[in-house]
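Here is the structure we will look at.
Removed: one protein chain of the complex. Kept in place: all other protein chains.
We call the chains A, B, C and D, going by the order they appear; numbering starts again at 1 in every chain.
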Amino acid sequence: MNEKRTENILEVEEVIMAFGGLVALINLDFQVQHHTIKAIIGPNGAGKTTLFNVITGSFSPTEGTVRFNGKSIENLKAHEIAKLGISRTFQTIELFTNMTVLENVMVGCHTRIKSSFIASGLRLPQVKRKEEQMRSKAMDILEFVGIADKYNESADSLPLGERKILEIGRALATEPELVCLDEPASGLNETETQAAADLIRRIKDKGVTVWLVEHDMKVVMDIADDIMVLNYGEKSAEGPPLEIQNNPKVSEAYLGGGEENNA
Amino acid sequence: MEKITFASQLMQYLITGLTVGSIYAMVAIGFNIIYNVTEIINFAQGEFVMLGGLIMVFLHVAAGLPLLAAFPLTIILVTLAGMLLDRLAISPIRQPSVLTLIIATIGASIIIKGIAMFIWGKDPFDLPAFSGRNPIHLMGAVIQPQYLWVGGFLIIIVILLTFFFEKTIIGKAMSACAENPDAASLVGINVKHMILLSFSLSAAIGAVAGITITPISLMEYDRGAMLAIKGFGAVVLGGLGSFPGAILGGLILGTIESFGAGLIHSGYKDAFALIVLLAVLFIRPSGLLGSVEVSKFKRF
Amino acid sequence: MLKIEKLRAYYDTIPALKGVSVEVPEGEIVSIIGANGAGKSTLLKAISGLIKTQQGRIAYKDQDIAGRAANKIVALGISQVPEGRQIFAHLTVQDNINLGAYLYFKRRNRAEIAERMSEVYTLFPILKRRVKQIAGTLSGGEQQMLAIARALMGRPELLLLDEPSMGLAPLIVREIFAVIKKLNESGTTILLVEQNAKTALNVAKHAFVLETGEIVLEGLASDLLDNPKVKEAYLGG
Amino acid sequence: MLRIGKLPITFFALFIIVFPWIARVIPGIGHYPDLLIFAGIYCLMTMGLSLLLGYTGQISLGQAAFYGIGAYVSAILTTTYGLNPWLCMIIGMIVAAIVAIMVGVPALKLRGHYLAMATLAFGIIVFIIFNEEVEWTGGPDGMSGIPGLSVFGFNFDTTEKYYYLVWFFVYAAFIFTINVIQSRSGRALRAIHASEAASNAMGIDVSRFKIMVFVYSAILASLAGSLYAHRLNFINPTTFDLFFSIKLLIMIALGGMHDIWGAIIGAFLITFLSFEWLHFFGEFEVIVYGVILLLIIIFLPHGLAGIPHIVKGWLRR
Partner (left out) sequence: MSKKITVLVLVCLFGIGVVITPALADSYKIGAVFAVTGRASFLGDPEKKTAVMVADQINKAGGIGGKKLELIVYDTEGDATKANLAVKKLINQDKVCAVIGPSLSGTSMAVVPLAAQYKTPLISVAASYKITWDDKANKARHWVFKTPQTDTMAVEAIYTHLKKRGINKIAIMSVTSGFGKSGHGELVRLAPQYGMNIVADEFYGPKDTDMTAQLTKVKGLAPKAIVNWSIGPTQVVILRNWKDLGMTSIPFYQSHGFGSRKNIELAAGAAEGVYTPLGAINVAEILPTSHVQKNVTMQFFNDYSARYKEPLSSFGGHSWDAMHMVIKALRAVGCNRTAIRDFLENNTAGFVGQHGVFNYSQKDHIGLDKDAFLMIVVKNGDWALAQ
């Protein structure tokens, strides 16, 4: 189904995003290659979250195009983009707190396994079968992300680290080609961060492209294949981790030339 | 009898609309004061108006107190009722959600209405107009002196409230509670007192509305619900939480009703007002002067 | 000055603090570090009265203040700068600062307020230039300064700071910590909660490490800074 | 709370089936099946509303309008045009569904109190139409002579026959609703309630689902309206006024709105309170009613359906 005519899974061209008078993204251009991990870094207020929302369809850009597998998606709604194969997590974890861990992931299966309102109301045989199918698929995903043992717990009873993992699992359940992760490591302790980084690598190994916004430089340097630095809505640098690390412009803009964060 | 011109008819509709609208606006302001501090839509707001009217009748007509004494005393009594409402019905709720609060205020309004029925019975009551009933003629239209009192009190309320919220520390503290109750308590503001104050204030304004409208339209125990609905409409039309919005919403609602009744079809006058309200909401989901954020993330 | 003993608190039914004991000597800066969700903010909220605690004692100047309402605690001289600033975004800077002195306003103590205000403006000159501005339009760093300024207006003897570095650029963080040091030098006791462990340990004398609702390490900040466990877990190696 | 066990469902069905016999035996409650007919009619509406409000988080203060649409379509088409009542019932549901789509598409974009006001306004407008279009609806005097229901010559003319008919519909709707709740669609609804942003990100077409549930609740309300009209053989607008919409809201809030059982308990409770039990208080009835509302809201924020939860909490301690 995926004819990979282009090498890039995601292409952002000349995107401008303005809110009233405030311009959050200025002529942004970048690409994400298939089967890579691309990270976006930048100081607070650089426009990372805005960019995130533009790509996942929460906002339509004021100008410019966003192409996914060659198809422009900038005017699609969030749920349509999800159906095309882009899935996301949220910076301020947005789990379905009124459900169990398993159900959260099952909601993720929503996109791929259909059954109508009326069919489910009548509990037609196919509904039951699909329900089983969803359940086992969701269990597989929980297995994959490593929290299968907690499948029956309420989502909001999980510790922060596992909530983040669950959110990633839920995103995977939509069978995306591209997952967008919004600060997957923020607020996590070292072990949890390690687990998250490890999971992101395994996702890539599964053949899913990862695009992430992250604060934790260590994680980014560790896992990303490619890094883009965003500052005041503009791209200030792009390249592989080593290059970025040694780019003086980057450390000045992002790290403020400071010693404290550079540990 | 003099011939009546179309222009003077329009003038009359406008005057009537603005008078009725002023009452809606007063109810709407009362809604907003409580809403801004607590995010509660107080459906018992109309009962304050009813109580204002009936207590005034009792003090002024039955007990014979002079107008100037009965007026403040009525406001004080209704304010007390507002405080009781907060203490007995709102603050005991341990897990407030929008819906439970709506139902609590509805429950409270049923109780207040029931008690009023016991005290005053089911008959309507009249109050003498403040300055007689000799109408003033303006461009062929008729203005009851009482209309001017209604409009005048609306203006006084607006001025007093503006002063209160802009110039006094208590007013600022109330705005602070509305914005962030936790942060407010961290600077030493007693949030519960502020909520109590918001109920008192809006009860007082309701009382003024009740006192001023009773000479025009009489008052009976079950008038509150309709006024509450109209006031709520005005609040939403203007935008939740916005005081200018409340006034604008109230006046627009009153005027549409009046023109709708006069020019189109009087049986459908309430429907016209509501259709306009719906149209506004569908075009501007946060009302005329409301901010979008206010309406976000409210769960039932 | 502040002595917390075996404090327990719950969020719904989930325990957030499981018997935490912390001591803040007068005139010091004490830091509490730990990851998100470790219970740091809960601890501060428990002290300032924003949440109810189940068990344990919070003694301020030998007076048990556990369970008192937040507005009563402010009056005792404990001010909190809450996490995420929480300024009154729709009010002006001046209003925010005035509200900080809310308790004094009631006492009609104008001279004292004016004096206090000029002190605060000396500390944060940038705020003076923005008095008429709506607080929500300030930059993140300015908002943090306003939040601190507002708390200072309450004449605190003990200042509780919840993640003052959160979401700020390193340059601004340095500026803010300089002010914190200055405040401490002028006699204000400070209890600082930080995720940014290095910054927090650099400024503090004593420090505690909080992990999933329990104190796992405590001691002199300088010792903790060198502690390999802390290094690994919170300083990113 | 989320899984709805088979046992209570069966128990409930048995209770419904045997109740008329019980009522006959126990003195003083012989007329209870009569009340239960109305409780059942209300259940149809509260179940829809529970799905809409409790599960999806969208308020509606205009449900009485759909109830009225069902009743008036049935009344007008049977009395004025002599159509078959069953056909009228179906037409009523279709009309209600169309109206629900027309209103729901713009209205469900609104949130919170704005949505409440929009649905409230819709309800009042429909009420005014019932009241004003005298030619069609008979105005405030209402319409009488609405025929009863019968199927192949079997008349549902006694209380008990109608009781079983109504409860057949209620039970069917109940099972349907439970099935929806426990399926992909139900999960999507709860997901919308928890986070619209995340639901969108999971590929759930949030606005479509909201409208679907709104339409479903409208169809149930319309069915309820038709059943009401054919039972009473008479309708007038005041039955379908705003206060009835509010009463429905009260029902699910008291019963417990996050639970389909809450919808049923609430409908029972309010039916019996307002039609039966509060008679003892005479003119104090209104006040007692208000006090009960307040007490339940204050002490049982999750409604009566939350009692087992509280009891379990006590037992655990």
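Quick notes on this one:
In this section, a contact is a pair of C-beta atoms (placed from the backbone, for glycine too) under 8 Å apart; a residue touches a chain by one contact, two chains touch by 3 or more.
Just so we're clear, the structure is a prediction, and the values are computed from it rather than from any experiment.
Every shown chain touched by the omitted chain in the complete complex is listed here: B, D.
Residues of subunit D in touch with the missing chain: 4-5, 7-8, 11-12, 15, 26-32, 34-35, 38, 128, 131-132, 134, 139-142, 144-145, 228, 232-236, 238-239, 261, 265, 268-269, 272, 274-277, 279-280, 282-283, 285-286, 304-305, 307-309, 311-312.
Although one chain is not drawn, its touching partners on subunit B can still be listed: residues 1, 3-4, 6, 9, 12-13, 15-17, 19-20, 23, 117, 121-126, 128, 133, 135, 141-142, 144, 213, 216-218, 220, 222-223, 226, 257-259, 261-263, 265-267, 269-270.
Just so we're on the same page, only the chains that are shown with their structure count from here on.
The minimum number of touch steps separating subunit C from subunit D is 2. Just to note, of B-C and B-D, the chains joined by more C-beta pairs in contact are B-D. Centroid to centroid, with C-alpha atoms defining each point, subunit A and subunit B lie 49 Å apart.
Chain centres here are Cα averages; for subunit B and subunit D they lie 32 Å apart. Annotation for subunit B: no residues touch 2 or more other chains.
In subunit A, no position touches at least two other chains. If you check the complex, the residues on subunit D that touch subunit B are 53, 57-59, 106-107, 109-114, 116-118, 120-122, 124-125, 128-129, 131-132, 193, 242-243, 246, 249-250, 253-254, 257, 283-284, 286-287, 289-291, 293-294, 297-298, 301-302.
Note for the complex: subunit A touches subunit D at residues 56-58, 77-79, 82-83, 87-88, 90, 94-100, 103, 106-108, 110-111, 113-117, 120-123, 127, 130-131, 134, 170-171, 173-174.
Of all residues in subunit B, those touching subunit C in their complex are 169, 172-173, 175-176, 179-180, 182-191.
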